[in-house]
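All protein chains of the complex are present and in place, except for one that has been dropped.
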Amino acid sequence: MSDENILVVEDLKKYYPINKSLFGKPQSFVKAVDGVSFSIKKGTTMGLVGESGCGKTTVGRTILRLHEVTGGTVLFEGKDLSKISSGKLRKMRPQLQMIFQDPYSSLSPRMPIGEIIGEAVKVHKIVPRSEYREYILQVMQDCGLQPQWYSRYPHEFSGGQRQRICIARSVALKPKLIICDEPVSALDVSIQAQIINLMKDLQTQFGYTYLFISHDLSVVEHISDEVGVMYLGNMVEYGSKTSIFKNPLHPYTKALMSAVPMPDPDYKMNRIILKGDIPSPANPPSGCKFRTRCEHCMEICANKVPEFREIEPGHRVACHLYNDKESTTK
Amino acid sequence: MAENEKKQAATETYRVISPSRMVAKRFFRSKLSIVGLCMLLFVFLFSFVGPIIVKYTWGYGQTEVFYIPRVSTMYSVQSFDAPDGNTYEFYDESLSTVNFKAPPSAEHWLGTDTSGMDIFVRLMYGGRISLLLSFLVIVMETLLGVFFGGLAGYFGKWVDQIIMRVVDVFYCLPGLPILLILSATISSIESIPAEHRIYYVMAFLTLIGWAGTARLVRGQILMLREQEYMMAAEATGLPAWRKIFKHLIPNVMPQLIVSMTLGLGGIILYESTLSYLGLGVPFPNAAWGSMIALADPSKGQEILANYPNMWVPAGILIIIAVLGFNFVGDGLRDAFDPKARK
Partner (left out) sequence: MALFKKKKIQSIGDSQYLTLREERKIAKENAKITKAYEKRKNRTKVPESEYLTEMRDPKNVVEFDNLHTYFYTDVGVSKAVNGVSFDIPEGSIVGVVGESGCGKSVTSLSLMQLVQAPQGQIVEGQIRYKATNGKCYDIAKMPRNEMLHIRGKEISMIFQEPMTSLNPVFTIGAQLDEVVLLHEPGTTKEQAKARSLEMLKLVGIAMCEKVYDSYPHELSGGMRQRVMIAMSLSCNPRLIIADEPTTALDVTIQAQILDLLRDLRHKIQGSIMLITHDLGVIAEMADYVVVMYAGRIVEKGTVREIFHTPKHPYTIGLMKSKPSVNKLVERLYSIPGQVPNPINMPKHCYYKNRCEMCQECCEGDFPELMQFSETHFAACHLYRDNKDLVIYDSLTTGAESEKAEVAHE
C-alpha cells in the first residue's frame, strides 16, 4: 500500500493569456507550465528544482487549484482535482496543504497565531470542539512553539519561528500531501537546518508526502527521494536522488550542479557557465527551449521538441543527445 | 542549568511595544494631532456635558424664551360710572417684554437672539445635533460602503462591474444641489411632520457619501487579496465569508478609520449648510447653521453688522469641530502607516 501513487500529474498546462484582441480572444500566451508529468509515492518526498521563471511555483499552486488549470489532469488519490466542483474541492482542502515561501507575508498581521493555526481546524471540524484547545497546543509543541505564544501576533516573531507557525497551520489539518514552496529560502542557514530537520521529523512521525520546491540544490538533495528539474515550463529531467546527483544527463542539470559554490577553497571547479539569460516565457525558442544556452546544441534541437523519455530505469530525460540510447520506453 | 538556558534561547522572543501602543505613540508624536484631539474633546464636552450642567445649575433648555421681567404692577388708571349704577375700574396690565437681542451679560454669556433664547445654551444643543448626526451618517455610510465595496473587491468580474457602475453614478451626482432639492421637497410635503425631517436628512447624506467609501474599500481589498496570507486562507479551505470578514476587513480597518474621521468634518459642513437654509431641524430646535442664518443679509444688515455675538460663535464652533476632525484624521493616517519613519 505504501507504493501507491498519492499524486499523479499528467501533462499539466497553465497558460496566461496576453494581448487580448478586441473581442477578448487572447492572441498569445505566457506558457508558465507547458506539459509537466510526474507522480509521487505516498510517504516520500519529491524535489522540484529550477531557477526563477521556470514555473515550479506555478506547478505547486496549480496542483492545489489556487490557479485554474488550463490543461492536463491532476489525480489525487484517484480523484481529478482539476475537474471537481469548488464546493467539493473546499472540503478536500485539508488533505492538500501548502507552506509558502515568505514567512513574513503568509501570516495575517492582525490575528493572533493561535487563531491562525486553529481557524481551519474549526471550520473543517477536524477535532471535536471539546478537544480543540489541547489539539492546537499539541500541534504547536510538535512544531517547536511554546504554548504561551498562543495569543501573540506574528510581527513579534522571528523568521524561523514564523515559518514554524506556517508549518503548524498546515500540519493541524492532518494533511496527506504537503507542497512546500521554497520554505527555507528566506531563512538563515542555521534556521534552515532547524526547519528542515523539523520537516523530516514530522514526515517520519506522521507519514506526510512532500513536494519540495526549491532552487537550492543542496537542500533538495538532502530532503528528497526523487528529483525533477524544470526549465521554462518543461520538466527536463526526472529521477531518483542518487541518479540525478551522481549522473546528471541533461546539459542544464549539469550546469546547475556545477554552478553551486562549494564551501571548500581548494575545490577545483569545472564550472559550466551558461551563456545568456533565460529567454522570456512568452516567446520561448522553438524546438528544445534550452537550445539558446546549450553547449551541445545540434541542428535537430531547433526543429523538434525532445521527448521526455526513460533512459535508465526510473531516470527520464528530454534531450536529443540521448535519442539513440533507449533502454525502456515510457 | 545549561539545558534551561538553551531552552530559554530557543524560546525567547523580543520584547516589543504592544501594537496598539505603537499606533498611539506615533499618533501623539505629531503636535497637530494633539491639538486636534483637544479641539474635539472641547467640542464634545461642550455639546454633551454642557446641557446637563446647564440644566442642573441654571435650569433651562434650548427653547427657553427669556423675558425682561415686568417691574410695573397693576394699578388703576381711571374709574367710570356705568349706566347700570356700578363703578368699574380700568386696569393696565403690563406684560413682560421678550428680552430679545440682549447683549452678553453675566446671566446670558453670549446674549440672546431675535427670539429671546439664550445663545450659549443653544450652541450646546446645536452641537449635539451636528455631532450625533455626523456620527450616525458616517456609521451608516461605512456599513453600506464596506458591504458593497467588499463584495465588489472580493468577487470581481461582473459583480464588481455592476457595483462599480452604480458607484460611478452616485459619484457623479452633485452633492449639494441634490441635498437642497431633496430637503426642500421633504419640507414641502405636509404629511411628514417637522420632527422627522432630520431622519430624512440623515438618509440623504448617507446616500451621497457611501460611494466614496465603497470605492476605497474595494481598492484596498483588491490590493490585499493578492497577499500570500489570502492564498494561504484559500489553501486551508476557508469559506468565503470567513476570508472576507476575518482576514480582509480587519486589514482594511486602518484606512477606513482614517477616511471616516476625515469624512466627519465634511458631514458637519453639509448639515450646517442645510440648516442655514432652513431645511434641517425645525425651529425652535437649535442648530449651528440656523444660528448663523440669523445674520442672513437678505433680511437686513442689522444682525450681521451690529450683533456679532449671535452668529460668530456658531461659525467658530463649526471651524473648531471640522478642523479638529481633520487634524485627528491626518494624525491617524500617519500613525497607522507602518512604513512611515519617525
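A few notes on this one:
Order as written gives the chain letters A and B; numbering starts at 1 within each chain.
The rule is short, and it goes like this: a contact is a pair of C-beta atoms (placed from the backbone, for glycine too) under 8 Å apart; a residue touches a chain by one contact, two chains touch by 3 or more.
In this text the structure is predicted, and so the values were computed from the model without any measurement.
Residue A:261 is the one among A:78, A:128 or A:261 that touches the chain missing from this view. Checked against the hidden chain, the listed residues A:160, A:175 or A:284 yield one contact partner: A:160.
Residue A:190 is the one among A:27, A:86 or A:190 that touches the chain missing from this view. Of the candidate positions A:19, A:218, A:286 or A:303, contact with the unshown chain belongs to A:218.
Residues 51-52, 112, 114-115, 133, 141-142, 144, 146-148, 150-153, 156, 158-161, 188-194, 196-198, 200-201, 215-219, 221-222, 245-246, 255-267, 269, 271, 273-274, 277-278 are the ones on chain A that touch the missing chain.
In this text, only the chains that are shown with their structure count from here on.
Distance from the chain A centre to the chain B centre is 55 Å, each centre being the mean of its Cα atoms. By the touch rule above, chain A contacts chain B in their complex via residues 61, 64, 66, 90-94, 96-98, 100-102, 105-111, 119-120, 123-124, 144, 146, 149, 152-153, 155-158, 161, 166, 169-170, 173. The part of chain B that touches chain A in the complex is made up of residues 10-11, 13-14, 16, 19, 227-229, 231-239, 242, 246-247, 250-251.
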